[in-house]
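Have a look at the structure that comes next, please.
In this view, the complex is presented without one of its protein chains, the others remaining in place.
Per-chain numbering from 1; labels A, B and C assigned in written order.
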Amino acid sequence: MHYELREEVYWANMELHIQKLAIYTWGNASGIDREAGIIAIKPSGLAYEELRPEMIVLVDLEGKVVDGELKPSSDTATHIELYRAFVKVGGVVHTHSPHATAWAQARQPLPCYGTTHADYFHGEVPVTTMLTDAEIDGDYEAETGKAIVKKFREAGLKPEEMPAVLSAGHGPFTWGKNAEEAVCNAVVLEEAARMAMMTEGICRQAEAIPGKLLDKHFLRKHGPGAYYGQGEEHV
Amino acid sequence: MHYELREEVYWANMELHIQKLAIYTWGNASGIDREAGIIAIKPSGLAYEELRPEMIVLVDLEGKVVDGELKPSSDTATHIELYRAFVKVGGVVHTHSPHATAWAQARQPLPCYGTTHADYFHGEVPVTTMLTDAEIDGDYEAETGKAIVKKFREAGLKPEEMPAVLSAGHGPFTWGKNAEEAVCNAVVLEEAARMAMMTEGICRQAEAIPGKLLDKHFLRKHGPGAYYGQGEEHV
Amino acid sequence: MHYELREEVYWANMELHIQKLAIYTWGNASGIDREAGIIAIKPSGLAYEELRPEMIVLVDLEGKVVDGELKPSSDTATHIELYRAFVKVGGVVHTHSPHATAWAQARQPLPCYGTTHADYFHGEVPVTTMLTDAEIDGDYEAETGKAIVKKFREAGLKPEEMPAVLSAGHGPFTWGKNAEEAVCNAVVLEEAARMAMMTEGICRQAEAIPGKLLDKHFLRKHGPGAYYGQGEEHV
Partner (left out) sequence: MHYELREEVYWANMELHIQKLAIYTWGNASGIDREAGIIAIKPSGLAYEELRPEMIVLVDLEGKVVDGELKPSSDTATHIELYRAFVKVGGVVHTHSPHATAWAQARQPLPCYGTTHADYFHGEVPVTTMLTDAEIDGDYEAETGKAIVKKFREAGLKPEEMPAVLSAGHGPFTWGKNAEEAVCNAVVLEEAARMAMMTEGICRQAEAIPGKLLDKHFLRKHGPGAYYGQGEEHV
């Protein structure tokens, strides 16, 4: 079932490991078939070295396993909340990549200090509010997703323009039109987080780039007026 | 003698080198056969490139060499103190991994700033009190172990829930149910130490995660209620 | 057309990737045939893994594509401004290498704290003034180049003695007698930026090296009195 989606999600997970965003069993990537309402996701607690395409688990939007012999990722409920609320998203990634995680642990949004960041994220990357004890005691992984969605609703953020969030005290989640793009955003988020940390190390009073420059860079790569690259057929 | 234990301890030592936690002759891993009272440990001052399984030295709990042509690690007495006091521990590791060592050198416990840390260590990782001149002049390596045990007794820490310590001015020791798990804990400690340093770099007033979140993450991976992973048969 | 120049520019681009100064499609290197007035440059938005020598685009000094099936780099207009103003330059490189970019994001010139820096850059590496909204709305990439040239004119800097600049809120540009030397300067700039950041981390009141030492090191490698190396035939 869903052989291609599984294959794609398998490679997205492997890329997390290859790009050094995830060691041991950490991190997970998923992709969704919107028409069928089927999510393909990494199995729980499996080392990347042991992962095979056929081990990718299929679940529906209620979290019920549809196909696969293994338990799905313990973070599956978080992915589902994101797929439900962000209806154009086709892939979701969670990592503990060190620099992005450090910002999540510091519970601070990631400022946009430069065009590297602006090329992918249209403004500062938000950080969620720390979960309450009741939320942690409840359906923890689903609450993690709900806190992200709540943050985006309150701040008026569009998931298409801000494909990343820092989960307070935990780590980053990223997304994209498919699992591969979500991984790419996870890689760039880690790099932007690293550069921002160093920028503040050099100058504590560092300032975000002007809104005009932010728009210029984001929009030269995204949306109808984009002119970066060779056009869709080449990407 | 004890071929399997030697092989296991050999690979644990090599993993320290492969994971870049130990260069040259630094670091050492050991494992114990509790029934026989036999510890297998790296020989002293040997480069990882030269290490072979048959070179692993067997010592008893008094530190007497039982089998092996080489001298055991100069830190053997520290390992023995830990095996004696922490009776469920099956493997011990010592490294000079840079970030964990930096915290040991700063003589500060490693705060739990996030779930990455909480997944493996149930609270802040303690740091020992600096040895007195008399302790250094005495049986130094055994005193290093005794200082760790004393710290755990005084702080009421359980070695099963806190499989790591920072030896003041020296470096980390970690342990686990066997040598392989002790190495894994050394890798994660290094990563948690790195993230914590960066977290404080971003925000000097960084706060430890709430106790509820700490418990949630530690207990979803450890103990009777654990639901992370595929169950014992898969780990 | 211009097979050798394309080959040279191809390898310069690949070297950016190999030296880890550029991931995905980031960064670009170009070279110029001064007699023909032809610039060879990386195509826009192409991943290094997919790049082949024949894909290198040829443009003239007006930015018109002379040969090649792909669109040239979106930063082509910046390269052209530099070639026009700095008439001895034979190659230009742009990267988002993390440490140099952090200085650009902090909008601070890179101080010359040591001889490593002085061997390649005759003084502190300048940072441009942030572009105005009008400049960003205008011919953005050309304005980026003009801001660099303006900085050099105002500060009385010679491009031959200072083959690098930090574009504010953006990242570094470097140049040299050809594309290969421009890449080398990009690598060294990244290393000098990293060392300078650490130098200030160790000592906030770090001081630039004395002018005499700066001159000694720059001039022992460059100009008529140079005595470092084996002479031109060996470089």
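Here is the rule we use: a contact is a pair of C-beta atoms (placed from the backbone, for glycine too) under 8 Å apart; a residue touches a chain by one contact, two chains touch by 3 or more.
Note that the structure is predicted; figures quoted are calculated from it, not measured.
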Chains still shown that are in contact with the chain withheld from the display: B, C
Option from B:Asn13, B:Ser30, B:Thr101 or B:Thr128 whose C-beta touches the chain left out: B:Thr101
Interface with the unshown chain - residue positions in subunit B: 23-26, 43-46, 70-71, 74, 96, 98-99, 101-108, 130-131, 133, 136-137, 140, 169-171, 197, 200-201
Interface with the unshown chain - residue positions in subunit C: 113-116, 184, 187-188, 191, 194-196, 198-199, 201-203, 206-207, 209-210, 212-213, 216, 220, 227-230, 234-235
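FYI, only the chains that are shown with their structure count from here on.
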Contact graph of the chains (line, ring, star, complete, other): line
Copies subunit C and subunit A - interface residue numbers shared by over half, same or different: different
Central chain (by mean CA position): A
Centre distance in Å when subunit A and subunit C are each reduced to the mean of their C-alpha atoms: 33
Residue list for subunit B, restricted to those that touch at least two other chains: none
